[in-house]
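Notes to accompany the following structure.
Shown here: the complex without one of its protein chains, the others still in place.
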Amino acid sequence: MTGDAAAPRRAPAPVRGPRTRPRAPKLPRRARVGLAAAALLGGAILPLFLASGGGLIEDATLALAYVVMALGLNIIVGFAGLLDLGYVAFFAIGAYTMGYFGSLFHINVNGGEGIHVLVSGVAAELPGIHLNFLLIVVLAIIATTIAGMLIGLPTLRLRGDYIAIVTLAFGEIVGRIAINGDEITGFGTKLTNGRQGITPVDKIDLPFLDPFTALNLRPWYWVAFVMVLLVLFVNFRLRDSRLGRAWIALREDEVAAVSMGVPAVKTKLLAYGTGAAFGGISGAFLGSYLNTVNADQFQFSFSIFILAMVILGGLGSIWGVVVGAIALSFINNYLIPDVLNNVPARIGLDFDLTQLSFGIFGFLLVIMMVLRPEGLIPERRRQLELQEGIEDLAVDGDDVQPAVRP
Amino acid sequence: MASASLTGARAAAPARVVRAFLDKYGLICLLLVMPVAFGIHDLRTEGDLSRLGNNLLDGLSNGSIWALVAIGYTLVYGIVELINFAHGDVFMIGSFTAAGFFGTIGLTAATGVPGLIAGLLLTLLVAMLASGSLNLMIERVAYRPLRGAPRLAPLVAAVGFSFILQNVGLLWRGGSQQGIVDLINSQKELVMIAGVSVTHGDTLAIAVTIPLVLAMTLFISRTRLGKAMRATAQDPDAARLMGINVDTTISATFLIGGMLAGAAGLTYALYQTTVWYFQGFTAGLIAFTAAVMGGIGNIRGAVLGGLIIGVIQQISDNRIGSQWTPAIVFAFLVLIMVFKPSGLLGEETREAG
Partner (left out) sequence: MSEATSNGPLLVASGVTKQFGGLTAVDDVSFAIPRNAIVSLIGPNGAGKTTFFNILTGLYKPTLGRVSFDGRDITGGRPDKIMALGVARTFQNIRLFGTMTALENVMVGQHTRMKAGLFGSILRLPRVRREERHVRDKAAELLSFVGLRPALHDQLATNLSYGDQRRVEIARALASDPKLLLLDEPTAGMNPQESGDLTRFMERLRDELGLSILLIEHDMKVVMGVSEHVTVLDHGEKISEGDALTVRTDPQVVEAYLGKQEAERQRTEDGVG
């Protein structure tokens, strides 16, 4: 990007030649709708075919929770083009919201009597704060949206790769605070339980239903499934909206976008906020589902795990991200530990395959970037940008320098 | 940043003066907060500054290791505008190679001084070659095919490579911190100057860093390749027109950056006497912070940044608690990137409006 106004006048933009790579054939609209409906229906009735307490439904539920996060991250990275390497922060904040308001964590509150709002069963008897799960989700959304905007705010004037590092740093700071938060006290309570984590955590308790149990996982699955439907709906609606267009415009050429009336700050913050909210929802769910808010979960590698889902599926491609998330979470939680793990032993090697999982994800990222940066199910625009570098071309003009350079 | 010179020309409204001052000296003030605060604290409680002095010295020797790593970041960023996220892990592999090589050539704590020096020089060479060629290979495999793609693509590939290398480290030496043979008796005091204890480790870190940085500076300013690197960093297209082979130049940059990381890896292993597969991730971010702090693309800046970060880290380890050090370093990273992305010595950039 050496836009120098004194340089010789650029020749008019050449008309582009034929594409280097054929584009993925696009199914007719009706076929796509049919396929999507079938996938959703299959997803909805899947638990009926699985043992209600078995490992498969456990993994499937986890996969759905990851789909929610991946689609949330997709709004930030895929739609708005803001490379966020610290998404784990929102997982953490969502999970801690669950821990704060649905466990024994504040054990002395209200003179040891506890505070209970719309909870039944065991939770209603325990000390500590216990709010209804839906209330907690609302709180998690509020907390993560605010956090998303706070984290986003300082990155707004930075260029892409600096945004990545600043978000990474924020993610690490949140992770450190989670691990060492037991040293920070105030208002008669610790900030976190440190490495011990917060456990046990209240089970989900929905109106008109019995509190969930660890024995029957089907209700958990369906709750996660509803979350997926919600985030899918939001993704689709936003993609084809005024806001969605503004995101693409900013991503492709910020100078042109602001000159056409798109407010950069507000538009980007909305991406951070909405994307973060889904991290929070999923985080709250996982806090309850895993029955623990474990500070050691909130590491950089988790951010990359979710990012890899988005990239594998296809940046900005909604169904692609769903597929990427399901694929990676099954590779991580089922294929590697349960299926392939004894392969090395069988061929006479002595190591644990689970140790390799992050190397495998790293490898995936490299391979995808080099061979198929647009992902398995590419989104049309992203495919163009990634294959032909249109994004860069647009910014190359000498009218104005792109956003602040370091 | 660029407004500093403009504001001088204008009527000096107080707010503007404050802003110009912060712009110029804000970062320096920020960096001075911790040392000054603890210095005053020491003077009041202990009556002298020897504790702070020790912090400073330890910080400088630690920082000189970061400086070597930071140069690699800065060189690469200067030339291809890529945050080589795998660089920290290249450093880690350098450490591992060195730690493994000690055993191979039979260095032990009992080896005599001449043998030790010869052996360490050999190890240095091996570590530098290993890290250098690794970095070169990464560029070939993962970054070169992505030149011209949107910036996000090589960055993601770099993150991917970082994970691969961490995994290699994990398989190589397991998941926990591993003590290695303390060849130089790292913590042993060599001399005591005004209450500041200079250890073998400090001496080594400085003895490795200074010559390498000097050699590096000479190389960049005097040799053909060094000049080609500078030209390419300024304007790759113009460099190509002038007959510079840009690909070779970029490869050389990665090679050199990797070699410095290898040297840092050896020094780290000798100085800390432990190695760990995760050391690269932290070191990478610390060194990147250093590079940005100094002004990315600027070698002197990277060295300065490395030394400063080393001191911050040491003070934080010693006074606040090492579990908080990463958070503190990252907080500095965020503050600098947001408020002064051009760093301490960074060139003033064109204004974007």
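Per-chain residue numbering starts at 1, and chain names A and B are given in the order in which the chains are listed.
The working rule: contacts are C-beta pairs under 8 Å (C-beta built on N, C-alpha and C of every residue); 3 or more make two chains touch, one makes a residue touch a chain.
Not measured: the values here are computed from a predicted model.
Considering the full assembly, A:253 is the residue among A:172, A:202 or A:253 that touches the omitted chain. Contact with the omitted chain, checked across A:270, A:325 or A:353, is made by A:270.
Residue A:243 is the one among A:243, A:276, A:295 or A:326 that touches the chain not shown.
Across A:109, A:234 or A:377, the residue that sits in touch with the chain not pictured is A:234. Interface residues of chain A with the unshown chain, by the touch rule above, are 5-6, 9-13, 15-16, 233-234, 237-238, 241-246, 248-249, 252-253, 255-264, 270, 274, 380-382, 384-385, 388, 390, 393-394, 396-400.
The working rule: only the chains that are shown with their structure count from here on.
Averaged C-alpha coordinates give centres for chain A and chain B that are 31 Å from one another. Residues 81-83, 141-142, 145-146, 148-157, 159-168, 170-171, 175, 235, 237, 281, 285, 288, 292, 295-297, 321, 323-324, 326-327, 330-331, 333-334, 337-338, 341-343, 346, 349-353 of chain B touch chain A in their complex. Contact residues of chain A toward chain B in the complex are 2, 81, 83, 85, 154-155, 157-162, 164-166, 168-170, 172-173, 176-177, 179-180, 183, 300-301, 304, 307, 311, 351, 355-356, 358-366, 369-370, 373, 385-386, 389, 391-392, 400-406.
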